[in-house]
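What follows is a structure written as structure tokens; I'll ask about it next.
A single protein chain has been removed from this complex, and every other one stays in its place.
Letters A and B mark the chains as written, and numbering starts fresh at 1 in each.
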Amino acid sequence: MTMSLEVGGLMKTFGGREVLRGIDVRLSPGEIFSIVGPSGAGKTTFLRCVGFLTTPDCGSVRYDGAAAPADPTALLNLRRRIGMVAQNPFLFRGTVAFNVSYGLCVRDVEGPALKEGTAKGLESVGLQGLAEAKASGVSAGEAQRVAFARAIVVRPDLLLLDEFTANLDPTNVNILEAAVREYNRQTGATIVLVTHNMFQAKRLAHRVALLLDGRIVEVGPVKEFFESPQDPRTLAFVRGEFAY
Amino acid sequence: MHFTVVRKYIAVIVVAAVVTLAIVAVLSLPRSYILMATTTSTRDTGLLPYLLPQFTADTGIDVRYTAVGTGQALDAGRRGDVDVVMVHAPSLEAAFMASSDGLCRNMIMYNRFVIVGPANDPAGTGNATSAANAFLRIYQNRSQFESRADNSGTYNKELELWTAAGQNVSTFGGWYEKTSQGMGATLTIANNREYAPGKPGAYTLSDDGTWYALESNLRFLRLLYHTGEAVLRNQYSVIPVNPATHPGVLSGKAVEFAKWLVGSRGQSFIGNFTVNGHAIFTPDFVPGDPQECR
Partner (left out) sequence: MAGDIAGITLLSLLISGTSTLVATLIAVPLGTFLGLREIGSARLLRTILFTLYGLPPVLAGLLVYLLLSRPGPLGFLGLIYTPLGMVFAQTLVVTPIILGITTSVVASVERRVKETAFVLGADARQLQVTVIKEAAAGVLTAVMVGFGRAISEVGAVYIVGGAIPGKTQVLTTTIITDIQQAQNEHAVALGVILLVLGGLVYYLLYRLQEKTLP
């Protein structure tokens, strides 16, 4: 299943610094939407606002055309349709399988359904053999894959990825990118991919946006964004002329 | 899945808590035994583990006791936390009866106060002409003296003797030490103090029961002055707490206890009790006292 996302006029200030200065963006259901830009531009803050980890100062976020409900149960159900994978994810104490199954446990999935879901999740990132390994003992690449499996095993309609392959070696990057593509193909979920890796954006996204100084500078289909950007800043970014 | 595991842990803890609380509750309620407040001196004589089971065998009533200072024992009676008090402080007992906290009072036995001190007897109490005179000699010699200085019968007797010797304890110097402890502990302290540099032992007023019970542990002390004079009698009484002012006390059983102690069996057991071969208690019940328990 999938979700549409509409963000209007999103603003957030942290300790005097304006991180988001009015973000407007609309995502169609099922698209892979990448947000690129230099560090500190506000990309993570944007994701945290959409994912209910941070409250924006003003602006609106509409999920499937509606604002977040006030009723706690409805809000919980909405939250459970959204998944997020951060950079350097936190793994719970226990086994890899436990981590992957966490979201299912939270949703009261038990018994064979739980086992099956967990196994499928591990397979999707190629970690079937690591099910009983201790989460604290896996490598960084494996940890990221575990975190990804953990997020998608509950089939979120909206998946938020925050630099989720940064600092990984090419093999793991490939595995994870393939998993993203496959997930989008299988479920048609909407995916927001925040990255500073242009090539990844090129490989995965349908549309790309440039976030600069708290504002969206340009949005466009991936081909146009990279080959014939409208804004000179986009051109400069694509050429790698931005100092980080 | 892991939430159910956690739920299981919580369930185990809850069950364990409930079970242990239940066991503790069963041990605590309801109360069929009589609860007695008595003094540490009484406990230290060892009389109670000998005497109380005899009463239980005769009547089927269980008696438990808490041993505290005389003041606290009477206070426990005043609060109604115990059913009966057994103390040896006649003036304080009189006040207890006057305030209607006591239902009736049976005088059951007496032992004696004795003066113990260093084997050398530097103050010469062994030659004293009376108890008051012995205290005077201690004062004149400024010998190290341990005072219990609590609200106990022994302490009150000690003050009485200082007064009889014409002295005022507030004028006493460093040789007079207040221990604020029970009799056994005070004797131990006396054993460890020195009356002169390098010479162990200090004087103190004790009851003979505690003395004979602990004598073998008190190497540097000796029994120096012990006579039958009236002022040295340590009179014990048993006072059931008044149910009129303290509903909830097991008054019937407490009175039965008080009467048994002055009956022929109780009195003969008291007389037969020995500490290291010494019969320290003299049963002295005499019928006819208006406050006697009937």
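Some points to look at:
Keep in mind that, in the parts below, a contact is a pair of C-beta atoms (placed from the backbone, for glycine too) under 8 Å apart; a residue touches a chain by one contact, two chains touch by 3 or more.
None of the values given here were measured: they were computed from a predicted structure.
Among B:Y65, B:Y225 or B:F273, the one in contact with the hidden chain is B:Y65. Touching the chain that is not shown, out of B:T70, B:N106, B:Q181 or B:S237: B:Q181 (per the contact rule at the top). Listed here are the chain A residues that touch the chain not shown: 51-53, 76, 79-80, 82-84, 89-90, 92-93, 102-103, 106-107, 134, 136, 150-151, 154. For chain B, the residues in touch with the chain missing from this view are 2-3, 6, 13-14, 16-17, 20-21, 23-25, 27-31, 35, 40, 43-44, 49, 64-68, 79-82, 181-182, 184-185, 187-188, 213-214, 217-218, 246, 248.
We adopt the following convention: only the chains that are shown with their structure count from here on.
Residues 1-4 of chain B are the ones that touch chain A when the two sit in their complex. Note for the complex: chain A touches chain B at residues 94, 98, 101-102, 104-106, 110, 114.
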